[in-house]
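To start, the structure itself, in structure tokens.
All protein chains but one are shown at their positions in the complex.
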Amino acid sequence: MLSVVNLSFIIHNSSNMNQLVYLIPLLPLIGFLVNGLLRKSLSKSVIAVIGSGVILASFIISLLLFFQVKNSGEQIINYFNLISIDKLVIPFAFQIDQLSSLFLLIITGIGFLIHVYSAAYMHEETNEHYGRYFAYLNLFVFSMLLLVMGANYVIMFFGWEGVGLCSYLLIGFWFKNNNYNYAAKKAFIMNRIGDLGFLLAVFWIIAKIGTVNYTDVFAAASSFSSTDITGITILLFVGAMGKSAQIPLYTWLPDAMAGPTPVSALIHAATMVTAGIYMIARSNILYSLSEITQHLVAIVGLATALFAATIAIKQNDIKKVLAYSTVSQLGYMFLGLGVGAYTGAVFHVMTHAFFKALLFLGAGSVIHAMHHEQDMRKMGGLKKYLPITHITFLVGCIAISGIPPFSGFFSKDEILAAAYEKNSIYWGIGVATAALTAFYMFRLYATTFLGNFRGTNNQAQHLHESPTAMTIPLIVLAALSIIGGFFNVPEVLGGHSSLHQFLSPALTSEIVHKSAHSTEYMLMGISVAIAVIAIIIAINKFSKKPELQETHGFAKVLENKWYVDELYDNIIVKPLNNLGGFFKNIIERKGIDGMVNGVGKLVNYSARQLRLLQNGLVGGYILFMVLAIIVLIYVWINDNHILSFFYKYF
Amino acid sequence: MNAIIFSALIGVVMMLGGIVIKNNASIQSLAIILLFILLGSHLAEYYNLFNIHIETHGMLAKNRFGMFFNTIIISLTLLYVLLSGDEIAKAGTYGAEYFALLFFSLCGATILSSYNNLLMLFLGVEIMTIPLFVLTASEKKNLKSNEAGLKYFLMGSFSTGILLMGIALYYGGTGLFAIEAGIGKNANEIQQTLRILLPLGLLFIFISLAFKVSAAPFHFWTPDVYDGAPSVFTSFMATIVKTAGFIAFIRLFELRSVDMSYSWKILLPLIIILTLLAGNITAVFQQSVKRMLAYSSIAHAGFMLFALYNPNDFGKQGILLYTVAYSLATIGTFAVLTKMKDYTYEGYNGLAKSKPVLAATNTIFLLSLAGIPLTAGFFAKYYMLASALKESTRNLWLVIVAVLFAAVSVYYYFRVIQAMYFKEGNAETTEIKPFFKVLLIIIAALIIVIGLMPSLLLDLFYA
Amino acid sequence: MVPVWLILIPLLTGLVSFGLQNAKVVKAWALFSTIISTTLIIAGIYFLPPSNLQFNAVWLTMLSSNFSFKIDGMSKMLCLLTAISFLIIFIAINKNEYKNSKSFYALMLLMQAGFMGVFTTTDALLFYFFWELALIPAYFLCSMWGGEKRIQVTFKFFVYTFTGSLIMLCGIIYLYFQTPNQTFSLESFYNLHLSHQQQSILFWLFFIAFAIKMPMFPFHTWQPDTYEQSSTGVTMALSGVMAKMGIFAVIRWVIPIFPEAVNHFNNIIIILSTIGIVYASLIAIKQDDLKRMIAYSSIAHIGLMCAAIFSQNNMAMQGVLIQMFNHGIVVIGLWVVADAVEQQLGTRKLSELGGLAQKAPALAIFIVVLAFANVALPLASSFIGEFLMLNGLFQHNILIAAIAGTTIILSAVYTLNMVQKIFYGNTVALTEKAVDISSNIKTALIILVTIIIVLGIYPQPMLNLVK
Amino acid sequence: MPIQYYIVLALVLFCIGIIGVLIRRNAIIIFMCIELMLNAANLLLVAFSKMHNAAATATNSNVGIEGQLFVFFIMVVAAAEVSIGLAIIVMMFRNVHSIDVNFLNRLKN
Partner (left out) sequence: MAITEIIFWFLSALAVISAIMVVVSKSPVHSVLWLVTVFFAISGHYILLNAQFIAIVNIIVYAGAIMVLFLFVLMLMNLNKETEPQKNLWMKLTGVISGGCLLIILISLIRQATEIKGKIAITKTGDIGLIKVLGKELFSNYVVPFEISSVLFLSAMIGAVVIGKKD
């Protein structure tokens, strides 16, 4: 199961690239600072150039780095010690290996495209907000790079939280709308729940081996007890659940669509949400050691995939469909991780980044054209108005549906194949989900682009193709969606699994494909066939006559997302709120404050009682004196007993 | 001896001076001059410059502790007269007589600091209190003053009766009135014969003296008398007279503590707690600042009893420090009080605005009474608590109880501060002379200086 | 001599300010004083030879109590915090008008002297002195300036904390008589060999005083009321510095002197603190009053520090040490914002506010940074502290760490709620006419935010300082 | 006579005095009861003085003399006290035309 990771290739001075590594995150940070601080004085075009330029620069460096890693393997670059207490030393260090360099490319590459797209998409904003937007985006890229490049869990956590922050800021970008703010807050808080799991896992690791560096942790992994390994991996997985929107922490992602569409494309489809996958892939050595966690990951992933897919079928908001589709695809990736197909999962991250970014940007283009109308029941027949968008969107749909030879097919197939190896039920559900995916994607496609236009006249007059700054990224991404799969053509189809080969130093060697080629062909055939059938049904059903009427019964449950939000509200949010109210009004006021005030009241009360002794009558006073004399004499006689009694207790 | 003789003499001079001088201001000046003479003669004896020696046949004993105490109370009286002289002179038509009575009372106090015989104790107590009966009742048209005078007189006489019964029993037990009597009796004898008379006598004397220093449950006279008496005399009673009572107490009981240690371990803590309880808790309820101060004086008696309970170094130094700290602050607050037109808390509302100096100094006095650090009152309390813990760590519980009551005391002292500083209103006062303010500032400064460096005072004691 | 000057400068300047008449002069004078203090402590830490950090002189020979001061790592940090806090406070409230401002600034400076004394002295009696010296000005400050109910509320605060410190005094005297040659020096207290029973009693005598000061659940009730009612400038000092006195004192006076009792009672205290974290956080969520919300948030954070101390883990201890500083800085920042809002709009009710970000974008940026510092987001200084503390707690008990860890979730809930309600959404009538913050507040916030971020990225200097 | 007799007699008189103080309201009678208490003490002192004198007969015939001198001083003081006390009572009577101690209780609480 386990093969020792090749750690020894830390090559010093082999290349001047090492000195440039820090530039990758630094450039976006500079972009953030410049755009953030000078947003009022810079013109929009300057802002856009700076914003996109820094990402492009990072991308170029990443590309150079990628090739270097391909040749010379992994490097760890230490900068300074973040924390150094006793034996606990947490360096600020970057680890550049195959896995991270791949992610670097995805992040900076797609990031760059989306920056370019945004330059046009956000053009209506005022200067100030425009600058703010790019600043946030740059900050996001910076955090994401930190997350990926970090050489230990703490640096990863820095990035991990940083992307959460940016996600919060960007979802709530239009802060005048309180619904958006709620969505932003929800996203952040749900992420935080996961973060707690992550943190606890980190503590656990520190407790066991006193360091958090990947290399040390993985080297020591075999010495962990099974409880430790299970605990750590499950807690890490909780972190991943939050970030990558898995059951039960997925509800924030669809709401996160409140942000500007390019943000959805970048953060909530292509990069941030895959942080969980990256993290688990990064920790694959730990996961491979825990059977239980692996099953858990697979089951949660699969359940999320299926669950989200069912919801997506009945959504009418174009971005919501894509959001649930994202959740569903992320579930797929976790299935891959759970069944040990780490490369498959990473591969799917990559292809998914291409086509989901494409789909979102396409949707953005549609929304842009429709003047911020997102309900697809009011669209239709956009094919002729938005030709480029239409074509690229179609490419995206095909890719996500897993139709060969588009990229989605290859990555999905790899996961499904691995799932089949592990458990054929996994595979069955996976295929069913794939069919659902194909169905709702083409429902989306058909409703939006086919049939007749159903919007207002005003909208109809202004329908137009988006500017080039928006279409170029679409085209590039469409191209990538088409060819992306060829990076890792499985052997059964005559390829070399080149991605697999490339990543193998960073990831544990996976299950050897035991199945015969014939079985694999059959599996592919079945999944493709089902997908194609689903597509045909969807196009037939929705191109002419989309559902405009009210839904009933089960459909309504689906449309309302299985009422999960309401459920959470009722079993978690409200009880906690009530508990807070109970604490605030009862315990705090009546209980604790009441106790303190009670002491004061007691003093006051006894003062009122004691003063009654002071009745102003000489006879009374003397009576007290006489009584006191009697008592004193009595006490004085019995001093022995009283004193011994006291000494017993004091 | 100088202090006793001169204080009696200046009383006589004052009395006779009253015949000649009718002008209040002159009487006041005469009183101040006489007090300076008294202080000078006492210091002369203190530094062995000039001493009228009289053979007392063991009735009085010259001792450093008492001498030092005399210095303190004479200085305090001087300060008191300087501050409140005009009020005394105004109290009635007999300014000179009042001064004479005060000086006679002071004479009693000086006797109490050096008596060596129960007869002198008895005489000292009487000489000290009889003028006070008169002073308390001195506002003849004021029913409150009458009532206070009568109550004080009846209860004071009652306690004298108890004292005498105690002395009689003591005499029965020892055959002597000297306070050293009975010390050094060998332990066997004590065990063989059950000796009742001496301890019983001491218990009665204790009760009587507890009455004088207003320790609970013999404190009932205190609030009524302090409240009813003219404020200016209350100030004298609450400070000089009360502390003299403590000195008398300590003189007697520090010698006796060996014999009676066993029972005192219960009785004194019991009395201390009752006193703290009665003083602090009842003070909380009061609406009049004057009456509150009366209860607060009971509460302070509770703390001063610590010195009696633990007559070690800390206790003895502490009681001196306490005397000074408590008296300075009390004289100060009473001086301010006498200037107020309304003695209730509301009467103080907004004093900080109209009379900032009065308010500020009064705040320092109150802080000192509450035992807040940086004021003399803190070290006074500190020494008392330390004396208890030095004696035995078993006393920890008593110390904790005491500090809890000290915390309660903050409640009523700070009500005055609140009224002065934080409440709106225009506190009305009678006319205030600049000299009065200067004196208040000096007292406040003294309190702070002692609060920072108590050794300045205590080193004198050991020098 | 550095510690002595640190105390004397504010003390003397404070006394002088009582005599100044012009409000502007007083403000400048106070600012001048804190600038000197800040310079002095920075010089003391980094430039002057270490011998300057100690001072000894005879005070009370017969009690063998000495004017002895020593600035060690923890003191360095807390003195720095005190100096910087007061600097920032004076900058931030520069434009506020106080009636009788000379007294206000004088009392503030006296309080600063008290803080400095508490943090530097190594003599128990002197410690008690300064402990109270810090309290008395606070009493006057809170009673004289502030909200409607300030007098009662402050009085409760005063009596509560005063009672606690008196009980501590009993403990100090007790220890004094236990030392072989009867002294108050910290050193000799450390060398005491107390029986288990003695430790258990004395531990509580000391701890209750400190728990009230921090304040720790369930001794906290004075705190929200006082913070709410007192004038914000004072609140900054109370929560930024005074609350740290409790934590500091536990570390310096309780943990080393009563090791057995600490071992014996640590679970009780950890559990109480943990309950306090959740409890205070949930109440904070329900608060509509901005200042009360920050107050409860502060209780929650302090609870975590207290739990971490008693987890008796070195990493947690380091976390507590730097978190004292960081929390001080962050919470002062929050108060500055609260003050800016209240001064301008006259309300602290979250429900009455909204959309301020449109009118005061600069303030909005600062509050976002501060909010994320308050929720201990990485790259903000508080993260390292909370990370180390939770880590220490985890090593102590996994379950406790998990429950205490909910603070990172709950704090996000109330902090973001606050940010959203004040700054986001559409403007309401009240915020319609609002303008952005004045330059002095901006300066204060810039300093704070810079500290937060610099220490968030590179906390090691601070860790080295307290080592 | 055995000394106990005197002690008991003195204590009985003393307690009767106390009871009188407790149950009467007339200020003068209360004062008289206090005088009774003083006299009880006087009697006891004289008795003790004779007791001590008896115990030390041969050696020093003056033993016990101080007890009787003390009684003399008590009488001196009592006389002084009476003058003041009666003056206060008379003054009060002038103001309120009553010497009932319960009549005056403005001062309480």
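Letters A, B, C and D mark the chains in the order given here, with residues in each chain numbered from 1 onward.
Following the convention adopted for this analysis, a residue touches a chain if its C-beta (ideal position, glycine included) is under 8 Å from a C-beta of that chain, and two chains touch if they have at least 3 such contacts.
Keep in mind that this is a model prediction, so the values were computed, not measured.
In the entire assembly, the chain absent from the figure touches the shown chains A, B, D. For the options B:I88, B:M120, B:A148 or B:I179, the residue in contact with the chain missing from this view is B:M120.
In the full complex, subunit D touches the omitted chain through residues 1-9, 11-13, 15-20, 22-26, 28-29, 31-33, 35-36, 39, 42-43, 46-51, 53-55, 61-66, 68-69, 71-73, 75-84, 86-91, 93, 99-100.
Where subunit B meets the chain that is not shown, the touching residues are 4, 8, 11-12, 15, 54, 56-57, 59-60, 92-94, 97-98, 100-101, 104-105, 107, 111, 119-120, 123, 126-127, 130-131, 133-134, 137-138, 140, 172-173, 192-197, 200. Where subunit A meets the missing chain, the touching residues are 619, 623, 626-627, 629-630, 633-634, 637.
As a convention for this text, only the chains that are shown with their structure count from here on.
Separation between the centroids of subunit A and subunit B, computed from CA atoms only, is 77 Å. Subunit B and subunit D have Cα centroids lying 26 Å from one another. Mean C-alpha positions place subunit A and subunit C at a centre distance of 36 Å.
Looking at subunit B, one finds that residues 150-151, 154, 158, 162, 223-224, 285, 396, 411 touch two or more other chains. The residues of subunit C never reach two or more other chains; the list is empty. Those residues of subunit C that touch subunit B in the complex are listed here as 59-62, 128-129, 132-133, 136, 140, 143-144, 150-151, 155, 158-159, 162-163, 166-167, 169-170, 173-174, 176-177, 198, 201, 205.
Looking at the complex, you find that subunit B touches subunit A at residues 150-151, 154-155, 158, 162, 199-200, 203, 207, 211, 217-218, 220-221, 223-224, 262-263, 265-267, 270, 277-278, 281-285, 394, 396-397, 408, 411. Residue ranges of subunit D in contact with subunit B, taken from their complex: 3, 7, 10, 14, 17, 21, 27, 30-31, 34, 37-38, 40-42, 44-45, 48-49, 51-52, 55, 63-64, 66-67, 69-70, 73-74, 77, 80-81, 84-85, 88-89, 91-92, 95-96, 101, 104-109.
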